[in-house]
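With one protein chain withheld, the remaining protein chains of the complex are depicted in position.
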Amino acid sequence: MSMFVSLGEVLLRLSAPGAARLTQATSMDVSYGGSEANIAAALASWGISAAHVTVLPKNELGQTAVASLRSFSIDTAHIQRAEGRMGIYFLEHGHHVRSPKVVYDRYHSAFALDPLQFDWETILAGAKWFHWSGITPAISAAAATACKNAIAVARRKGVRVSADINYRRVLWQYGKKPTDMLPELVSQSDMIMGAPADVENCLGISAPPRATFAEVCELVQRQFPSVRVFVNSVRTSHHASHQQLQGFWYENKTLFQSKNHDIEPIVDRIGSGDALMAGLVYSQLHHKSPQETISFAAAAAVFKHSVPGDVLVADVSEIEAVANDQATGKLLR
Amino acid sequence: MSMFVSLGEVLLRLSAPGAARLTQATSMDVSYGGSEANIAAALASWGISAAHVTVLPKNELGQTAVASLRSFSIDTAHIQRAEGRMGIYFLEHGHHVRSPKVVYDRYHSAFALDPLQFDWETILAGAKWFHWSGITPAISAAAATACKNAIAVARRKGVRVSADINYRRVLWQYGKKPTDMLPELVSQSDMIMGAPADVENCLGISAPPRATFAEVCELVQRQFPSVRVFVNSVRTSHHASHQQLQGFWYENKTLFQSKNHDIEPIVDRIGSGDALMAGLVYSQLHHKSPQETISFAAAAAVFKHSVPGDVLVADVSEIEAVANDQATGKLLR
Amino acid sequence: MSMFVSLGEVLLRLSAPGAARLTQATSMDVSYGGSEANIAAALASWGISAAHVTVLPKNELGQTAVASLRSFSIDTAHIQRAEGRMGIYFLEHGHHVRSPKVVYDRYHSAFALDPLQFDWETILAGAKWFHWSGITPAISAAAATACKNAIAVARRKGVRVSADINYRRVLWQYGKKPTDMLPELVSQSDMIMGAPADVENCLGISAPPRATFAEVCELVQRQFPSVRVFVNSVRTSHHASHQQLQGFWYENKTLFQSKNHDIEPIVDRIGSGDALMAGLVYSQLHHKSPQETISFAAAAAVFKHSVPGDVLVADVSEIEAVANDQATGKLLR
Amino acid sequence: MSMFVSLGEVLLRLSAPGAARLTQATSMDVSYGGSEANIAAALASWGISAAHVTVLPKNELGQTAVASLRSFSIDTAHIQRAEGRMGIYFLEHGHHVRSPKVVYDRYHSAFALDPLQFDWETILAGAKWFHWSGITPAISAAAATACKNAIAVARRKGVRVSADINYRRVLWQYGKKPTDMLPELVSQSDMIMGAPADVENCLGISAPPRATFAEVCELVQRQFPSVRVFVNSVRTSHHASHQQLQGFWYENKTLFQSKNHDIEPIVDRIGSGDALMAGLVYSQLHHKSPQETISFAAAAAVFKHSVPGDVLVADVSEIEAVANDQATGKLLR
Amino acid sequence: MSMFVSLGEVLLRLSAPGAARLTQATSMDVSYGGSEANIAAALASWGISAAHVTVLPKNELGQTAVASLRSFSIDTAHIQRAEGRMGIYFLEHGHHVRSPKVVYDRYHSAFALDPLQFDWETILAGAKWFHWSGITPAISAAAATACKNAIAVARRKGVRVSADINYRRVLWQYGKKPTDMLPELVSQSDMIMGAPADVENCLGISAPPRATFAEVCELVQRQFPSVRVFVNSVRTSHHASHQQLQGFWYENKTLFQSKNHDIEPIVDRIGSGDALMAGLVYSQLHHKSPQETISFAAAAAVFKHSVPGDVLVADVSEIEAVANDQATGKLLR
Partner (left out) sequence: MSMFVSLGEVLLRLSAPGAARLTQATSMDVSYGGSEANIAAALASWGISAAHVTVLPKNELGQTAVASLRSFSIDTAHIQRAEGRMGIYFLEHGHHVRSPKVVYDRYHSAFALDPLQFDWETILAGAKWFHWSGITPAISAAAATACKNAIAVARRKGVRVSADINYRRVLWQYGKKPTDMLPELVSQSDMIMGAPADVENCLGISAPPRATFAEVCELVQRQFPSVRVFVNSVRTSHHASHQQLQGFWYENKTLFQSKNHDIEPIVDRIGSGDALMAGLVYSQLHHKSPQETISFAAAAAVFKHSVPGDVLVADVSEIEAVANDQATGKLLR
C-alpha cells in the first residue's frame, strides 16, 4: 500500500572514481540506480511511501540491488527475482571539455527476459501515482507488455499516471520502433515529460520547424487527450562542468516555467531528470500550484547535480532553498 | 616558553570523503582541529613558537590528537589528559547549491568536564600573545573559568590578548548566556574578531540598524576600552563553491581593509577564520602596519580555502603571493 | 619500424591524491611519464605507430615503467635497462590560489648515467618523425650526445625532426649551459616549440624588447635556417583552476593561431604541452594545413587539462570536438 | 508483524582500516551494528521476518543507521528518533599477539536518554520470539524499564524470550548494579546465553569453584524456573588470529555441545556471539533438535569470523556446510 | 612471430576489495584475465615471446583489456575487436570456512558472438607452442570452430599443442555437450591437463572406480594416441586459507610428481592452474626433464597463491626457489 509506484529496470552502476577515465580506472565505485527507481528513492526520503517494481537476477548482484533500494526506504516487496543477468552501466564523469560518458551493458538482463507477471491489482491498491518511462518498452516486448498492464490497472483504479518518454535510440533492439509501442502507453497516461525531439521520435508527432513548446504540447494533446500536463527540462550545456537548467510545465493551455538555473561546478548529473520528476510528484501530491510545482522540481534537478550517485539525496528544505534562491552555500552547523 | 599560546578544545574531525554526503559515506577521513589550535599550527609552521593548551581524553583518540598537534610543531607540553570523551565533529563538504554541513558531537568531552587547573604563570612565561575564542566559555562553566584565569595572568604579564568571539548558539547548553560570560573576558582583551551580529549576541551591544562597522567598533570600544583593535572578515557567499572574502581592521578610529577576494573553487573552507587570525598574529608579531596586517591575514584566509583539513598548511611566501595579487597558479618546479 | 620515434627520460610520478598537499599525503598515486614519451603515447592511441627510446633502471620501477609505456601501445623494443636509479617527480595538484607544484628527484638516474649507445640506424628505419626536447641535453653530457646522434641519423634519413626546447633552469647541473649545447641540436631540426624566453635562454638569441612572436621567429630562422616551423603556446593563468591557452604556428612568414581557449576547471595540467606537440605531429602526418594543425594541437592541449596523469588519454574525435567548438559536455551514451 | 523482535542500542562503528592501529588510522571504515540488531539482521537474511526496536538520534548518523538496518531487511517501523547523540565505538582489529580493541564512546546516546515509550502490544503482535541483552539494562534506568515492559508483554502473549546476559562492567554507570536489575528480567525469560562468570556477575549466583557448566545451569534454574535453556559458547584464544570456539546447550538436565571449531585466520570476530544467537533462534523457529540447534549456532559463530562488519552476512547453506564439516573452502563458480 | 600462442576469452574481473563479501563491496577492484591469456602473460614475463588471440568488444572495456595484455608484454596484434559485450566475472575472495566465489556474467560476449575468422597461418608462423582450453569450445559453436581451425594449422606446422580440458558445467549453454566437441580437439593435441573427472566429463572415458591416475592416462592414450603427456594438479583443500597442491606428469608410462606443497595463507588462488601450465610450457621450451618440469610448474602454481590478480607476476628465480625448497621468506634487499 504505497502512495507511489514505479516500474523499471534497476542497473548496477560501476563508475570510474574521481576524475579517472574509464580506461584509467583501477577500481570502480559500486552503486545501483534506474530512472524510475531513482524517483521512488527521492520520494521515499521525503515521506511519500513508495514501491518499486522490477525483476532482478537471483545472484549476489540482484540481492545487493534490493538491499540498496531498501536502504532508500523503498518498498521492495513486489520485486521479482529471476534467471538472467544484472544490467550494468559503466560511468565516466565529465570535466570541462570532456563529456561524461555511459557505456551500457544491459542487454539480456533478468528484467528484459522475464515474463514479468506482476499482480498489479495488489501492487496498486491504495496508490495515488504510477510512473513509467520510455526505457521499459524499449527493452523487450515482455517489458512493454508489463508496462501496458500496469497502466491499464492504474487507469481503472484512478491512479495518476506519469511517464518520462525519454528516447534512447540504442536501447530499441528487439525489432520494434518507439512509435510502434509508445502511443498506446501514452494514450492512457496523465502527464508526460519529454522534449519536442522525444515527441517526434516516440509519438511520431512532427511539429513545424519553429514551433514553440506550447505548440508542440497542443499537437500532442490533440492526439492524446488523456495527457493533461506536459513537462520539459531544457539544459543548456556550456561544458561538462557548467550547465543551465530550466523546467517547463504546460497545462490548460498555460506554460509555467522555473528560473533558468546556472549550475557550476557539477558533481554528478546522472539522475537529474529523475530528480525533476520526483519534485513534480512530490509537489503534486502536496497539492502545489503548477508554478510551485515546476519551481520545486527544477530545484530538485539542480540540487541533484551536487550529489554523487543516481539518487537525489536531499531534504525537502534543501530543495526549497534552491527554489527560493536561498541556497547561498553557507556552512550549516 | 612559546611566543604564542592558545587555549581551546581540539576535536576529532570525521569528514565524508570527496563529494559524498554524510549519509553516503562508507568511510570517514580522520583529522584533528579546533579554532584556537588551528591558529597555533599555522603560526608554528611560520616559525613562531606556539603552545596549545587543552584537555584531551586518556584514550587512543586523545593520544592521536596530541600526535597531530605535535606534527604541526605545536608545543604540547601543557596539554592535560583526563577522563571524558573526545569531542567530535562530522563534516560534509559543500558543492554549488549544497551547503557544507557540520554535525557536532562534542558534549561531555574531557575538555568540558575537567576542572582545568592549568599553571598559567608557567605556561605564559615569555609569551608575547595569548588567544582564546568564544567557543571555550560556551562549553562549560569550568572552561569559562579557565579562560578567565588565563586572560588575567596574560594581562598581568603584558601578554597581548586576542579573541575570536565567534557566537555559536548551539553550544551554549550549560545554563549561561554569552552575555553572562563574555563581557568580563572581552574587557581584559586587546583585540577582538567578530561581526556586528556577534557583538550583539555576545556582548549585548546593539548597534543602530544601519550602523557601519566603524560605528559598531566605536560602540564596543566605549564599553570595553581595553580593546584597541577590531577585526572582521566579511564573506559573500554566492554558493558553496564560489564565495568572496574581505578583511577589515579597525584601530585608532581608522578602518583598514583588504582586497575583496574572489574564491572559486573551494576545497575546504573550515578554518579560514582561524587562518585569518593566524595571519593577524604573524603580521603583528613582525610589526607590520595595519594595512599590511589585514592584507596578509585576508590572504591567509583565502589560501586556506584551497587546503584540505582544519589547518592552513602554507608557506609565508604563498600567502604573500595572494596578498600581492601574484598567485597566478603557475606550475612551480 | 615505427612512424614516430621519441627520445627522453621517463619518470616515476608520485602525486598527492585529490586536493592533498604533498606534506599531507598518506599515500601517493603512481604513474609514469615524461615529456617525449607522453607524445608517443598520445600518437600511438591515435593509430600512429610510435617507439620511445630511453634508459630505465634494472629494478621493479624500471620494469613497471616499461609496462606502462606498453599499455599505451608504445613500442618499447629499443629501451635499454641499466644500473642507476629511476628518476622521480613528486606532484601536488593546484587549486585556485594554490599553484601546482613539482618536486624533482631525478638526478643520478639510469638515463643520465648510461653511455646510451643506441642503434639509431635501426631505430629510425622507416620512421617519418623524430622528436627530442631540451630536457635531454640538460640532464648529462651523455644524454646530450645521444640526442645529437639521433638527430644526425634522422636528418640523414630524411626523418622530420621536432624539438620542444623547454628551458628548465634547475636541470642544467653538469657544467654546461643550454647555449653550449642546444644551438647545434636545433640547427639540425625542422620544427621547434618554445616561447621567446626559451629562445633567449636556450639559443642565446635576444629579441628586441617588444618584438612580436613573428619577429622572434624570423631572428631564429636567420640563424637556424633548417627550422621551418616555430610553435608556441601561450598560457594566461588567472589562477590554478582557471587558465587560457592559445596555440601559435609560424611558417613561411605567416602566423597561424588557434582560438584562445578558456579552461576551467582544471583536472591535471601536466603534459598539456606534450599533448599540443602530439596534436601537431598527428595533424602534420595527416597532411593538415597549418591552421588545422594548430587548431587541433591547441584543442589537444586543452583537452589534456581534463585528464589525470601525464598522458593525453582521448580519442581523435574528442579533440576535434574541442577544435570545432562542439565540446558542449553533453552526456554521451 | 515480525516473527522476531529485538530491542537494543545501535552503534556507529568506526574501524581502523586493514591492519592499522587506531592511532595510525587516517580514515575509518563506517558501519552500524549492535548486539541485538546483529541478530535481527542475520535472521532477516535467512527469511525470518525481524523487527528491531531502538532509539536513534535525529541527525544524519541516526538516519544512516536506519538505512543500514533496512538494507539488512530489518523492519524499522518501530524505531524512534530523538534528541541525543549517536553511540559510537571505535574498533582496531587484532593480529597475532596484538589483541583487537574496542574504544567505546556511547554514553549520553539518544537510546540512553530517551523515555523509550514503545507500544509493545503492537510491536509484538504476531511475534514468536523476543530478544534482549544485558547491555540494555546497563545503559540507563529508562532503558532497563523499556526492557522490562517488553518482556512482560512478550510473556503475556506467549512470545518466547531470550537474553544474552553479557556482562560489560564499564557500561554500568548510572548507579545500579547488574544484580539490581537483571534478576527480575531473567525471571521472565525462557532462554539465556552466558558464561558462568556472567551468571555470577549478573544474577549473583556463585557456583562452587569447580562446578561444571551443567551444575551452574541447575543452580540458575532453581532460582529462575522460567529459564528452560542455557547456552554458552567457550572461546579458546591462542592469539588474535587463532582461536577455537565451541557451543553448549543445556536443557532438561542434558548438555548438548557442538564440535570445538578451530578458527584461523580471523577476519572480524565482532558479532560472533550474536551470530551464535541468530543460529539458535533460526534453528528453534525451524523446530530443530537441541543437537542440531547448537551445531548450527556454533557454525554460524565460526562463519562470522570470516565476514567483515558486525553482522553475519551468510546464506543458511554456508552455515550448514560448516556445521556438517563440509566447508573445505573450494572455489565456488 | 611469437614462440607461444594462446586462444581464449579475456574477462573483466571485478573483485570485492580485501575481505569484503560481494554484497558488501562499495567498490570493485578492476583487472583483466582469462585462463589462456594468463599463461601467455607469465611466459612473456619470463622471456618467451607470446601472442594471445581473442575477440574483444569495441568499447572502453575492450580497449582496456588490450592495454592490460600489452602491459604484460603479450603480443596483441592478432586480437579482433567486434560488437558484443565484455565478458565479466565478479570475484569474492575466501577466508577460512568461507569459500572464494566467482559469479560469471560472460554470456553474449564479443568472443562468443563473433565469427572469429583468424588467419592462423600467419599467427602461428614460427610458433613452437599453441595452447587452448576446454572453456573455448564451451562458449559457442563459433568459438569451438575457431579452436579446431587453430589446432589443425598448428598440427600441420608441427607446433606443439596443449590443452587444459577444464570442465565447467555452467558454461555449456549452446546445445552441445563437451563429449560432442572435445574428443575431436583432443585427438589433435600433444598434451592435456585435467583430472580424471574432466576426462570422464569431457572425453566420455570412464575409468574403473579405483583406477590410478596412471591407469586413467593409459585409457586416454589408447583412444587419443596423439596425446603423449598428461598433467594433473591435485589440490587438497583444508579451508579457504589453507590448501595443498601437488603436480603430476605422466609420459611414456611413467608418472613424475612434484612435492605436495603446503599453502597457507592464500592471497589469491585464481589462475594457479594457469600458472602451472605456464611453468610446464616454460620448462619444456627450455628442454627440462619431466621431473624438473613438473617441479617448476607446481612451484609456479604455489607461488601464484601469493600474488593478487589472475596473472602469475613472478621472476623465474622466485619460482625456482620454491621448487628447490629455498623460499624461506627472508627479506630481500
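Letters are used for the chains, namely A, B, C, D and E, taken in the order the chains are written, and counting of residues starts over at 1 for each.
The definition used in the following text is that contacts are C-beta pairs under 8 Å (C-beta built on N, C-alpha and C of every residue); 3 or more make two chains touch, one makes a residue touch a chain.
Please read all numbers here as calculations on a predicted model, not as lab measurements.
Considering the intact complex, the chain excluded from display touches B, C, D, E. Within the whole complex, the absent chain has one touching residue among D:81, D:101 or D:228, and that is D:101. Taking the complete complex into account, C:103 is the one of C:1, C:77 or C:103 that touches the chain left out. Taking the complete complex into account, D:21 is the one of D:21, D:108, D:176 or D:228 that touches the chain left out. Seen from chain E, the chain kept out of the figure touches residues 18, 263-268, 302-303, 305-309, 313-314, 318, 321-322, 327-333. One chain is missing from the display, and on chain C it is touched by residues 14, 17, 21-23, 25-30, 59-61, 63-64, 67, 85-86, 88, 90, 92, 101, 103, 105, 107-108.
In the full complex, chain D makes contact with the omitted chain through residues 18-21, 23-24, 94-102, 104, 168, 170, 237-243, 265, 269-270.
Note that in this section only the chains that are shown with their structure count from here on.
Under the contact definition stated at the top, the chains bordering both chain C and chain D are A, B, E.
Across the assembly, the mean Cα position most removed from that of chain D is the one of C.
In the CA-based superposition of chain A onto chain C, the rotation angle is 120 degrees, rounded to steps of 5. Interface comparison, D-E versus C-E: the higher number of contacting C-beta pairs is recorded for D-E. Placing every chain at the mean of its C-alpha atoms, the farthest one from chain E is found to be B. Each chain gets one centre point, the mean of its Cα atoms, and the points for chain C and chain E are 41 Å apart.
The distance from the centre of chain A to the centre of chain B, each centre being the mean of the chain's C-alpha atoms, comes to 45 Å. Looking at chain C, residues 18, 265 sit in touch with two or more other chains. All chain pairs that count as touching, in label order, are A-B, A-C, A-D, A-E, B-C, B-D, C-E, D-E.
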